[in-house]
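Every protein chain but one is kept in place in this view of the complex.
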Amino acid sequence: MSGAMLDREKIIEVKDLSVDFRVKGGNFRAVDKVNFHIYKGETFGLVGESGSGKTTIGRAIVRINEASGGEILFKGRRIDGRIPPELDREVVQKIQMIFQDPMASLNERAKIDYIVSEGLYNIRGFSSEEERLALVRKALLEVGLLPEFASRFPHEFSGGQRQRIGIARALIMSPEFIIADEPISALDVSIRAQVLNLLAQIQRTKGLSLMFIAHDLSVVRFITDRIAVIHLGKIVELGDTEEIFSRPLHPYTRSLLQAVPLPDPRREKGKKSIPYDPSCHDYGTEGPAWTEALPGHFALGNGAEIEAWTGRYGAAPMPKQK
Amino acid sequence: MARYVLKRCLQSLATLFIVVSVVFLLMRLLPLEGYFGDGYDKLSPEQRTAALQRMGLLDPWYVQLGNFYVRLSRGDLGTSIIYRRDVPVTEIIAPRIPYSMYFGVFATLLALALGLTLGVFMARRKGQALDKAGTAYIVLINAMPSAVYLLFIQLYGTSLFSLPILFDKYRPNSWILPAISLSLGGIAGYAMWIRRYMVDELNKDYIKLAKAKGLPEKLIMVRHVMRNAFVPMAQYLPAAILSTIAGSIYIESLYSIPGMGGLLVDVIQRQDNPMVQALVLIFSSVGIVGLFLGDVLMAVFDPRIKLVKGEGAR
Amino acid sequence: MSGKTRIEAIDPGLFEFAGFDENASEQIGYSDYSYWGSTVKVFLKNRVAFVLLVILGALLLFTFVQPLLPGQRSPTKINIDPATSVQMRNRAPDATYWFGTNSIGQDLWARIWSGTRTSLLIGLIVGFFEMIVGIVYGALWGYVRKLDRVLTEIYNVLNNIPTTIILLLMAYILRPGFRTMIIAMCVTGWLGLARFVRNQIVIIRDREYNLASRCLGTPTRRVIAKNLLPYLVSVIMLQTALSIPGTMGGGVFLTYIGLGLPVSIPSLGNLVNEGRLIMMSPELRYQLIFPTIVLSIITISFYVLGNAFADASDPRNHV
Partner (left out) sequence: MKRSFSFCLVASLLCVAAAVGAAPKSEDYYSVYAGELTTLNYLVVAAENEHSVIANVVDGLVEYDKYGVLVPSLATEWSNSADGKTWTFTLRKGVKWVDNKGKVYAEVKAQDWVDAAKYLFDKKNASLTAKIAYDVVKNAKAYFDGTLTDFSQVGVKALDKYTVQYTLEKPVPYFLSMLTYVCFLPVNGKFLAAAGSRFGTDNKTILYNGAYILETFEPQVGRTMVRNDKYWDKEQVYIKRLIFKYNKEATTLGPELFLRGEISSVYVPSALIDSWMKDPAKKAVVRPAETSSYTYFYAFNFNPTFDAQYEPDNWKVVVNNKNFRESIFHALDRRAAMITAEPYAPERRLQNTITPRNFVNASGKDFVDMADLAKYSKTDSFNKALALDFKAKAKAELAGKATFPVKIMMPYNAGSTDWTNRAQVVEQQLENLLGKDYVDVIPVSFPATGFLGATRRKGNYAIQECNWGPDYADPETYTDPFITGSNYNWPEKAEGYAQANGKPVYENMVAAAKAEVVNIAKRYELFAKAEAYFIGEAFVIPYAIGGGGFQASKLEPFSYPFAPFGMSYLKYKGQTVMQKPLATEAYNKMKEAWDAEREEALKKSKF
C-alpha cells in the first residue's frame, strides 16, 4: 500500500457489514459482510445491478436499514446500532442522502420551503425565521433554482428540478458526506448531465465526500475516484476508477464493463457480450477471500483465481499479508 | 408458510384468551342484584346468598376465572344460570346457529349476486338513469336508519303480497321477506364497491391498452377487471360469511327467527355469565378465524403477496 | 427586385442571438394550481351535492334559529287542552301544531327541531372524537413499527369485546343520558377509522419522501403530521362526514336496545323509535314520518356531501 494513501483520512469505514431482512419464513441476507472505506473528499462509486444490495448499504449508513452484523464508522466513531444522542444529531446533519426517484422523494403536500428546511428544523440549524429563509434561498440558488420557488408545491416542477430540490435539501445541512442513490437514473437522459455536473461541482467546491450509487458503470467513470462493484450482496471488486476500467479482475466486473454501450455504432454492433456465469468459479476446495490482488485493487476470489485474473495483465498478485 | 400459519394461530389464541378474560371480568362488574330480576325484593338475604352460591358467584374472581378455563379445557362450556336455568349452554346455542347460518349465507349470496350485477351495470352505464337509480338506492340504504325501513318492508311486504308476518320454518314463503331484508344492505355495499372499483380500473392504462388492442369489452371485463376485483374480496368474504352465524339482531327479532341474533344482548342484559362467555368465545373465534382465512385466501389469490419484503425498524 | 437586394434590405440587427436567461427558463410551464381551490371547484360542479349543501345549510341554520322564532313552544312542555284540562294527546298536524302532538301532548314540531339539535351535537362530538382518536391511533399503529404488535393486539381485543357489554356497563355506571350516549358511541366507534388510517399509512409510509424525512432526523410525530396525514385528508373527511349519519342511525339502534337517550330529551333517534312503536296505526304514522324525513335529509346530505367531497379532494379528479 502506498504511503500517500495511508495518510488520507477515512470519513466512512464499513467493516464486515451485513444486513438481513425478515421475510415470511426466515431471513433474507441483502448485504453479506462487505468491507470498504471512503476517504475524505473523494467520490466513491458503488456499482451493481438491481437487487445487488447497493442501495441497502447506502441506507444502512444513513441508518434507515439496521445492520445485522459488522460495523459502520463515521470519522472513526461507530454509528450503527444504538448511539448517543449528540452523535445521532451530528450524523443526521453530516451525512445526507439524495434519493433515486425525484417524483417519490418529495412530499407532495408540503411546500418547497418546508421540504428544503425540514432538516434545519430537526437540528435547529437557525436562530430566526429570517435566517432560515436566507438559508433556503441560498440552498436553492446553489442548485440553480429561483428562490421564489420556495412557496410552490413539488408537483409544479420537472424531474430535473425536483432532483435539484432534493440536492438543496441535503446541502442546506452543510453535510460532510453525501450518499447519492442513483440520483439520475430516473431522469430524462437530456438532463442527467445537468444533475451530474451539479453534483460534481458541489463536491469539488465544498470538498465533500460523496458516495455515488449506480447500476451503470459509464456514469460512474465520469465522476468517481474509486469504485466498488457489488454483486448479490457481496463486493466483488474495489479499486481506483481507472484501474478498474483498465484492468478489471473479477468476471462479473468484466461483464459489466462489456455492457457499457460504446459511442461508435459500428464497434458497438460488433461487440460480443460476455454474460456473467457464476458457475465459472470453482470454490470446491478453496473459498473466495477478499484479497488485495494489485496495489489498492481488491477482488473477491480464491488464490488460483486471483493469480489467473492478475496474470491476464502481466502483473504479479500482491503477496499475501498476514 | 406452515410456521407462519402456526404463529398466527398462536397469536389468535392469545387474543382470544385476552378477550374472553376481559369480558369475564367486565361481567363481574355488573351488580349482583341483576341476577335476581324482579324477584329480588321477595327474597331473604340467606336465599340470595344461596342462589349466588349456586351460580358460583361468591368465589373471588380469579377462582371463577380459573374454574372457567379448567372447565373449558374439558370442552365444557357450562350451563345457563338464568336465561334457561340448568340447560347446557351448547344445547341452547347449537340449534340456533343453523337458522342464522342459512339466512346469512343465503342473504350473502343474494347480496353478492344482485349487488355485483347492479354494480357492474351501474359502472358500464355510468351517469345514465340506471346508475342514478342505483346510486339513490345505495344512498338510501346507507343513510336511512334500518330500524325504520325494515319495519316498513315487513308491514307492506306482508300486506301487499300476503306473506306471513312471522317466520315459520314449515311455511316456505315466510323465508322470503327476512332473507330479502337481510340482503338489502349487502346489495348496496357490493354494488357500491364493485362500481367504484370498476370505474377506477377502467381508467387504468392496461385496460386502455387492452381496448386499443381490440380485445372485446366483455373479455376485458371478465379476464381483467372482474378477476382483479375478486382478489380484495377474497380477503373479506370468509369473515362476512362466518359472521352470519352471529345473526342479525333486528331482523331476527322482527320476524321471530330463532337464530343467534340478539341472543348475546339478551344474555348480557340478564347477566347469564356462562352464556355470555360461550357466545363471546364463539363470536370472537369466528371473527379471528375470518380474518385469518381472509389473509390466507389473499395470499393464495394475489400473486403479489408471496414474500413481503419489510424494511428495518428505526 | 432581385433576391440580393431583398436580403440586404433586412436589418441584420433582427438576427442577433437572443440572450439565454437560465433563471427565466425555469419559470415556464407553471400553473397557479392550488389544491384546495381545485377541490372546491370540482365539488361545486357536482350539482346534486351543491343542492344538498344548500338544503343542509338551510336546515342546520333553521335548527339553530328555530327556538328564537316567535311563537315556538317548548319541546318538553305538555300542552293541556284548556277546555277539558286534559293533555292534548296525538293531535294530528293542524294550524297550531304543525307536526301534531305526541302521546302526551308535546309539540312534535318543537321536539323535532330540538331533537335535531341534540342529534347533530352528538353526531359532531362523536365524529370529532372518533376522528382524533382514530387518526392518532391509526397513525401510530401504521407508522411506528415497534408499536405495531401492541396496538394490533389492543385493536383485536377491543374489536372482539361485544359492544353491548360495554354499553350495558356504561349505562349501569353512568345512567342513560347525553353524556353516556356520547361515551358509548365513542368507546368503540373510532376502531374503524383507526384501522382505515393504519392501512392507508402502511401503504404510503415507505415511499421515499418518508425515508428522506427519516434521514433528516424528522421526529415521528412530525413525519405523521406533515408527511402522512395530509395525504389522508380527503378520506378522513369522508369518514368523518359518514360518521354523522352513522351516529344518528346508531342512536336509533341504541334506543332500540334500551340504552339510548331518555325520552325526556328529544333526539331524532328517540322520536323515530317512539314513532316506530305506533307505526302500525296509519293515523298516527305522522309521528314517525316527520322525524324520519328530517333524519333522512340530514343523513343523506352528509353521506352524499362526504362522498362528493372525497371525490373532489382526490387530485386525480382535478382537471
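To keep things simple, chains are lettered A, B and C as they appear, and every chain counts its residues starting from 1.
In this section, contacts are C-beta pairs under 8 Å (C-beta built on N, C-alpha and C of every residue); 3 or more make two chains touch, one makes a residue touch a chain.
The model shown is predicted, which means the values in this text are computed figures rather than measured ones.
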Subject >> Contact set of the excluded chain (shown chains only) >> reply: B, C
Subject >> Sites on subunit B contacted by the missing partner chain, in the whole complex >> reply: 30-31, 33-34, 36-44, 46-47, 50-51, 53-55, 79, 82-87, 92, 96, 98, 102, 106, 151, 154-155, 161-166, 168-169, 171-176, 179, 252-254, 256, 258, 262, 269
**OP:** Go through subunit C and note every residue touching the omitted chain.
**Re:** 76-78, 86-87, 89-90, 103-104, 106, 168, 171-172, 175-177, 258-259, 262-264, 274, 276-278, 280-284
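Operating definition for what follows: only the chains that are shown with their structure count from here on.
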Subject >> Distance from subunit C to subunit A - Cα centre to Cα centre, in angstrom >> reply: 49
Subject >> Multi-chain contact residues (two or more partners), subunit B >> reply: 311, 313-314
Original post:
Which residues of subunit C are in contact with two or more other chains?
Top reply: 214
Original post:
What part of subunit A is in contact with subunit C in the complex they form?
Top reply: 59, 62, 64, 88-89, 92-93, 95-97, 99-101, 104-110, 114, 118-119, 121-123, 144-146, 149, 152-153, 155-156, 158, 161, 166, 169, 173
Original post:
Which of the residues in subunit B end up touching subunit C in this complex?
Top reply: 14-16, 18-19, 22-23, 26-27, 29-31, 139-140, 142-148, 151-152, 155, 249-250, 264-265, 268-269, 276, 279-280, 283-284, 287-288, 311, 313-314
Original post:
How about subunit C: which of its residues touch subunit B in the complex?
Top reply: 145-146, 153, 156-157, 159-162, 164-166, 168-169, 172, 206, 214, 245, 248-249, 252-253, 256-258, 269, 272-273, 276, 279-280, 288, 292, 295-296, 299-300, 302-304
